[in-house]
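Only one structure is covered here, and it is reproduced in the block below.
One protein chain is absent from this view; the other protein chains keep their places.
And then chain A:
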Amino acid sequence: MPGPNSSVLKRILPQLVILGVVLLLNFIVFPDFFRIEFKNGRLFGSLIDVLNRGAPTALLCVGMTLVIATKGIDLSVGAVMAIAGATAASLVVEGHGWFTALLGALAVGGLCGLWNGVLVAVIRIQPIVATLVLMVAGRGIAQLITEGTILTFNNEGLVRLGAGTVAGIPTPIVIWVALGALATFVIRRTALGLLIEAIGVNETSSRLTGINSRVILICVYVMSGLCAALAGVIVAADIKGADANNAGLWLELDAILAVVIGGNSLLGGRFSIVASLLGALIIQSVNSVILLSGMPPEFNLVIKALLILAILVIQSPKIGHLVYMFRAASGGRNIASPTRPAASPLVPNKDK
């Protein structure tokens, strides 16, 4: 439920603290981390890179949060990115304008989402299996579109979506912040968020109360497809080419991780898009630590795994409880309530 600002802040406090700590780590390995210059007509600095490079994951996790809130999952987003990028690239190569290319990519993304949604909501295949179909097949479809090559283009309008700037700010940042704000606004200022949460908690009972769960389920998968398409266009525009083999590869896992770090339960129910977006930024900040530290690449995945593990352990309710016990035992009389984390990724977070 949308609450007053203080409860929103309380909800995202753990994510904000973790983000702060990881940014501090960045500062330790690279003291100029927070320096932002205005260079070559754009904001230039490592912090901007984190916001900019986090864009694909951030976009994906807007849709993924909604899907996960309905107790579903969408494994196909990485492949949908590849398809959408390939579609946009082939449209501009054929001489269409950038806007047509963007619309075409979004249409294809929406169609992929519709496919997933119908498999899940109508045919009743489990989401993880239903979306696995497109995850595997999607890259093949993308390769058919690009004919197996990296399809390069030079359409300025399209390139601007990935590598351009709006008032000095890289376009991808503007896009993901705007989409995140819009989605949060629409979902929290209408009953839509509540309906999605209801489906995630108990689909049968939500249907019995008169919620058209089928339509809403299809809608969240379409939304996820649209977000993936947007991410795919940005990734392709960034390198001026559609790389069907590598665009969005394994990014579905980063998106799911971002949602989990955002404190959303994989079992559905209450969700926060803002917290997921913070989760996406946390992941990108971790990547940034690895890149800036100058460690040999053999350590990349180990460092990432350790940092993520630490983040998840800190968020677990068991640790929260232990901290509470410890503080109570050491004579903290003014503790009014257990300092349980606002939400835990590991435990169903059903509304009372």
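Observations, loosely collected:
The rule we apply is simple: a residue touches a chain if its C-beta (ideal position, glycine included) is under 8 Å from a C-beta of that chain, and two chains touch if they have at least 3 such contacts; residues count from 1.
The rule we apply is simple: contacts and distances are computed from a predicted model.
When the listed names "ABC transporter substrate-binding protein", "TonB-dependent receptor", "Beta-ketoacyl-[acyl-carrier-protein] synthase III" or "Ion-translocating oxidoreductase complex subunit B" are checked against UniProt, the chain not shown comes out as "ABC transporter substrate-binding protein". Across the entire complex, the residue among A:Val21, A:Leu111, A:Val174 or A:Ile239 in touch with the chain not shown is A:Ile239.
Only one residue from A:Thr100, A:Asn202, A:Asn300 or A:Ser316 touches the chain missing from this view: A:Asn300. Within the complete assembly, residues 30, 32, 39-40, 42, 44-46, 49, 53, 143, 147-150, 152, 163, 235, 238-241, 243, 245-247, 288, 291-292, 294, 296-298, 300 of chain A touch the chain that is not shown.
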